[in-house]
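One protein chain omitted, others in place.
By written order: A and B. Residues from 1 in each chain.
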Amino acid sequence: MELTATAPPRSGRQAAPTAKRRKSQIGLAFIAPFGALFALVFIVPILYAAYLSFFQDKLVGGNTFVGLANYGKLFQDPQFWDGVGRVFRFTLVQVPIMLIFAMALALALDSMRLHGTKFLRVTIFLPYAVPAIVATLMWGFLLGIKYGLFGSLNEALGTDIDPFSPGTTLISIGVMVTWAFTGFNMLIFYAALKAVPRELYEAAAIDGANEFQIVRAIKLPALRGSLVVTIIFSIIGTFQMFNEPQILPSMVANSGVTTFYTPNLYAYNLAFTGSQQGYAAALALVMAAITIVVAYAVQIRGLRNASDQ
Amino acid sequence: MRPISSRRLYTVENPRKSTTLTVMTGLFTLYCLLPLGWLVVNATKSQADFVSSFGLAPGREFALWDNIVQVFTYQDGIFSRWLLNTVLYVVVGATVSTFLAALGGYALAKLDFRGKRTFLLVVLGSISVPGIALAIPQFLLFAHIGMTNTPWAVLIPSFINPFGLYLMWVFTAEAVPTGLLEAAKIDGAGEFRTFLQIALPLLAPAGVTVLLFSFVSIWNNYFLPLIMLKDPDWYPLTVGINQWNKLGSTAGNGALIQNLVITSALLTIVPLIIAFLSLQRYWQSGLSLGAVKG
């Protein structure tokens, strides 16, 4: 069974040199449309941001070249590291929970043993389609302690828990993010399961394998590639967390959300209210570097595990 | 798809339903639905009821129809315009981005070219750069080409879906047997035709996934159109709805129209449900993979 996903099999035989060159040209032709637009939308702006990061644009006195000063300042900026620490903590807790849910749900849906599979599948995915502003409105109500549902819950149980106090806000954001993105990840897993040829299950069933054995021997290995993908993208998504902490302060008082709550929110505030574009660009690039290192580490691990198999 | 045995009622394709499993999944579904229930209930309330009645209880009057009419007539019916814009951005953007991702993913998985690794690293690296920080450089670049405040400023960035490319790469590697492609080429099919006729059908489940993700992400795209567009006639729904929401919180003469914000959000979700339901038949098991066995 060959289902190693992340490392796509290198194309098998070595072709003759000329054929290889031709193949290379065809490959380039296939990738060119994506590549060209990608350069326009991502690469050039990134390079421009890198350029900006060497400058300080003052409100009075204009643009001056400051070399690496923005980076130096960033490394000593406790607000930046506070945000970095927060997204790391968040990633360590929320991402595993969300992915386990997503995977379990995908397996459940794929088992065909559910009543109303179609309904469940749509419902679980739906939150992903709700605009962030509306999502935050909804959760603001559900978790509100004065007029919201959580208030009624506190009353009924005699508890006094505030989901939006500085100590608990991050957990509440976790609940909101998990709500919004579990369905998204579930679908990736689900699509991967759908790509497994059904004949494998039939063969296994004929061999007398039960459901759990099929899951362990066929389905989980088939999910490994998708797992690496979802982990990486969840990490990127979390490291760029922005919407929830940006909208929350307008709905709940003193939730502990600061202007530098996450690095991305900090970058936004630096660039958009502080006119510190150069500094914001430096922050974004450093954050990207951190993300790449983490994502790369995950990928390496994922590959190693895959080859252990 | 051959049934293992015609005598057995439950097969791998149609196993016995499990109530326990359904209930467990159902619990999670409840978590997904509860906030949406709030949305539905509150879309039926007038503004006055919205600010004064309990969140999950109905208002004194049933105002859903009123709200819908208001959504479509407020500010000279600009909502319909936003809806059409969004449909344009989504249909064009999702189709093109999925096709480009399939083309690129295929090249990465099945073809060789110089700088493949670099290309991959650059693509994956770039998506790690927070989009917020790129917004201003992107704006300046597009302003330079004269494309800000036109639909192109929203469309062109949406053509690129690095995540889709990644998915397509992984799925192509998994689901498209190289042997099949080579067989087609031996039969004299060109590289592009092989891609179109052999690979693309096999990639349908992944393609639908990518299409759906593109669809939703373009549908929910907020930040970039906000920066790129100043003319409300080109706004997508998200930017428009947010502007309505902000009307109420800017001091001065803004109107508080949360009932319209909520109703429009609900209306916004409906097309997504339809899209989802109509696309999901492509996931029906077996499907193109049957072709592998020929």
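We adopt the following convention: a contact is a pair of C-beta atoms (placed from the backbone, for glycine too) under 8 Å apart; a residue touches a chain by one contact, two chains touch by 3 or more.
The rule we apply is simple: contacts and distances are computed from a predicted model.
Peer 1: According to its UniProt entry, is the unseen chain "Extracellular solute-binding protein", "Indolepyruvate ferredoxin oxidoreductase beta subunit", "NADH dehydrogenase" or "ATP synthase subunit a"?
Peer 2: UniProt protein name of the non-displayed chain: "Extracellular solute-binding protein".
Peer 1: Of B:48, B:69, B:91 or B:277, which residue touches the hidden chain?
Peer 2: Of the listed residues, the one touching the omitted chain is B:48.
Peer 1: Identify the residue among B:25, B:172, B:220 or B:242 that touches the chain left out of the display.
Peer 2: Considering the complete complex, B:242 is the one touching the chain left out.
Peer 1: Which subunit A residues touch the hidden chain?
Peer 2: Touch with the absent chain occurs at residues 39, 43-44, 47-48, 51, 56, 58-61, 63, 137, 140-141, 144-147, 165-166, 249-254, 256, 258-260, 269, 272-275.
Peer 1: Considering the whole complex rather than only what is displayed, give the residues of subunit B touching the chain that is not shown.
Peer 2: Interface with the chain not displayed, on the subunit B side: 47-48, 51-52, 114-115, 118, 136-137, 139-141, 143-144, 146, 148-149, 226-227, 230-232, 239, 242-243, 246-256.
What we mean here is this: only the chains that are shown with their structure count from here on.
Peer 1: Averaging over Cα atoms per chain, report the distance between subunit A and subunit B in Å.
Peer 2: A distance of 16 Å separates the two centres.
Peer 1: For the complex, give me every residue of subunit B touching subunit A.
Peer 2: 1, 4, 12-19, 21-22, 24-26, 28-29, 31-36, 38-39, 54-56, 100-101, 103-104, 106-114, 116, 119, 122-134, 136-138, 140-141, 156-157, 159-160, 162-163, 165-167, 169-175, 178, 191, 195, 205-206, 208-209, 212-213, 216, 219-220, 222, 238, 241-242, 245, 249, 261-262, 265, 268-269, 272-273, 276-277, 280, 283, 285-287, 289, 292-293
Peer 1: Using the touch definition from the top, list the residues of subunit A that touch subunit B in their complex.
Peer 2: Residues 3, 5-6, 8-9, 11-12, 20, 23-28, 30-31, 33-35, 37-38, 40-46, 48-49, 52, 101, 105, 108-109, 111-116, 118, 120-135, 137-139, 141-142, 147-149, 179, 182-184, 187-188, 190-192, 194-195, 197-199, 201-202, 205-206, 211, 225-226, 229, 232-233, 236, 239-240, 242, 250, 263-264, 267-268, 271, 277, 280-281, 283-285, 287-289, 291-292, 295 of subunit A touch subunit B in their complex.
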